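What you see is the complex with one protein chain gone and the rest in place.
Here is subunit A:
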Amino acid sequence: MAASAAAAIASPSRCGLFSSQGFSGSTRSLQWRKSEKRNVRKAVRGVITAKIELSPPPYSLDALEPHMSRETFEYHWGKHHRAYVDNLNKQIVGTELDTKTLEEIIRATYNNGDLLPPFNNAAQVWNHDFFWESMKPGGGGKPSGELLELINRDFGSFEAFVSEFKAAGATQFGSGWAWLVYKANRLDVGNAVNPRPSDEDKKLIVVKSPNAINPLVWDYSPLLTVDVWEHAYYLDFQNRRPDYISTFMEKLVSWDAVSSRLEAASARALEREREEEKKRTEYEGGDETNSEAVEMYLESDADESEAD
C-alpha cells in the first residue's frame, strides 16, 4: 500500500529506486503521502529538492594528513557521504518525512528494527556528520575533566577504554561503527515508573553497530564514533583495520568534541529525570485519582453485558 502511494508520485528515478530496494509487501506502520498543504517543494526551474544538506567536515580535506589522506576524504565525503544525502532527498521529497529533521527521519524509519528504505541513507548521513566532527587536525592524546573522570570510573582506566573501543571496532564484522555512548538507565515501558535514578545509572559504555545502525535508535547519546566500513580505511590502510583504529585514537580523536557532547548528554538526562520526577509525583499524589481507578474497574466488571 505504501509502495503504490509512493509510486504515484511521478518520477522515474523514484520508481527505479524502489524496485532496486526490493520494497516488499510487508506492512508498514509509516504512511507515505504527499503533503496536502504544499504540492511543490522549493521548485526552481522544475527541480524539486528536499532539505537535507551535505555539510563539509570542520577542516579542509587534507587537514588530517598523513593519518587520513585527502584522497580518502575526496571519496569518503565527496562520493559516499554525498550519495547518502542525494539519495535520501530523492526518497523523502514530497512525503511527510520531508518536513522532519534528520534525527526524526532516522527514528521514524528505524521502525522498531523493521527498517524502511530511507533509514540506511538517513542514518549514514547522520553517522558521517558525527564522524567528521569526532576528528580534528592534531587530535588524539587524552581527554580531561569530567570526561576523563567518567572514563576512569566506567572503564577502570583510559587505557582500558581505548582497548575496549579498539576491540569493538576490530570485531564489528562486515561494515559498521564502534561508539562511545552515554547511557542513562531508564525503563522505557509505557506506564511503568522508573526507580529513583542516581548518578550511577548514567554510564559510559562502548557499543558497536552494523551497517547504518547507530545508538540513537537504542536511545543512547553518542559521544564518539569510528567508521569501520572498508571504504573508510582501505585507501590508506588496506586490510589493516586495527592499524587504522589505532591511528584514529592516537592522532585524530577530538576530545573537545567528545567533552561537549557529554555535557549536552548529561544536561538532557537531567532534564528527562526532572520530567519523570514530575510525572511520578503526579501519579503518586491525589487519593481521588486512585479511587477513581478502582471504581472504574469494579464498574466495568458489572457492566459486562453492556458491551457495545
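Definition applied: a contact is a pair of C-beta atoms (placed from the backbone, for glycine too) under 8 Å apart; a residue touches a chain by one contact, two chains touch by 3 or more; residues count from 1.
Criterion: contacts and distances are computed from a predicted model.
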item: Undepicted complex member, UniProt protein name, chosen from "Protein MAK16 homolog", "Superoxide dismutase", "Autophagy protein 5" or "non-specific serine/threonine protein kinase"; value: "Superoxide dismutase"
item: Residue among A:110, A:131, A:161 or A:229 touching the omitted chain; value: A:229
item: Touch with the omitted chain, as defined above, among A:211, A:246 or A:266; value: A:211
item: Listed residues A:55, A:99 or A:175, member touching the removed chain; value: A:175
item: Touch with the omitted chain, as defined above, among A:101, A:144, A:157 or A:239; value: A:239
item: Touch residues of subunit A, complete complex, unshown partner; value: 20-22, 75, 79-80, 83, 120, 173-176, 210-212, 229-231, 234-235, 238-239
